[in-house]
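Complex shown without one protein chain; remaining protein chains in place.
And then chain A:
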Amino acid sequence: MGVLFQLAAYGCGLLTIAVLVMMFQLGRPLFVDGQFFSLLSQVWQPGQQLYGIYPMIIGSIRISFLALALSFPVSLGTAFLAAGLAPRPMQRWVLAMVRLMAGIPTVVYGFVAIFLLVPLVREHVSRGSGLNILTASLVLAVLIAPTMVVFFVNGLRGVDQSYCRATDALGATAVQRLLYLQLPQGWPTIVSGVIMGLGRAMGDTLVSLMVAGNSIGVPTSIVDSARTLTAHIALVIAADFASMEFASIFACGLVLYLFTMAVVIGLRMLVHLRTGSDR
């Protein structure tokens, strides 16, 4: 029986590696004379045999960082309420609301955004279709907020109770306790939350596919339409398995894979930092 458990665990571990290997295998045309790296910096113009994913990389980065910038203050504020500023019974309700938001399917966020947010953006902010970086970032900001709030609250509440009692005994207000005790003490978890939020924004497919417009140019402003790496994978279904167009989706997949690895390793280093500083 123990062997079966071991087999299952090794199998799942191998799965992670197999995902990478399969992408290498099918994206083989990419690795003939260093094309992978030139693909990262080229534009996408199939008419001229250019299948670069540079516009998608820029699109992904712009959308997710803007979403993060929009979501951070909102999430931090909500976490402040849930971790001390709001009256006790309300703290629970705030957390319940955040959990509920985490349970809303991504596709529903996208669907509502198309019919509710896109017309607003179209009329008041940009001309054209209303499908652009700003719209996608606004939706993603709401989408990643629950993840970040949960991390922030854990970080802020994770402070040793004796410290909290000490600040209370010194006459500190709830705001002072948050600012000068809980925030400085909980920052590694807060940074983890930000990284997780970025990861979710970067990895989300449906919202950017539905409301970012999917144009293939390099976006120059936040009201430009853009295509993300994830949306590119979902959009390109080429019939010719040996073509560069087909291989380009595996280039996107590899970039996203490497990004995930960086996120996971970054989070681990943060945890080590935290446990290291405790010693």
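Rule of thumb we're sticking to: a contact is a pair of C-beta atoms (placed from the backbone, for glycine too) under 8 Å apart; a residue touches a chain by one contact, two chains touch by 3 or more; residues count from 1.
One rule holds in what follows: contacts and distances are computed from a predicted model.
Looking at the choices "Alkylphosphonate utilization protein PhnH", "Phosphate ABC transporter membrane protein 2, PhoT family", "AzlD domain-containing protein" or "Xanthine dehydrogenase family protein molybdopterin-binding subunit", the name in the UniProt record of the chain not drawn here is "Phosphate ABC transporter membrane protein 2, PhoT family".
Touching the missing chain, out of A:Val125, A:Ala166 or A:Leu179, is residue A:Leu179.
In the full complex, the hidden chain is touched by chain A at residues 1-2, 4-13, 15-19, 22-23, 25-26, 73-78, 80-81, 85, 94, 97-112, 114-116, 142, 145, 149, 173, 175-176, 178-179, 199, 202-206, 209-210, 230, 233-234, 241, 249-250, 253, 256-257, 260-261, 263-265, 267-268.
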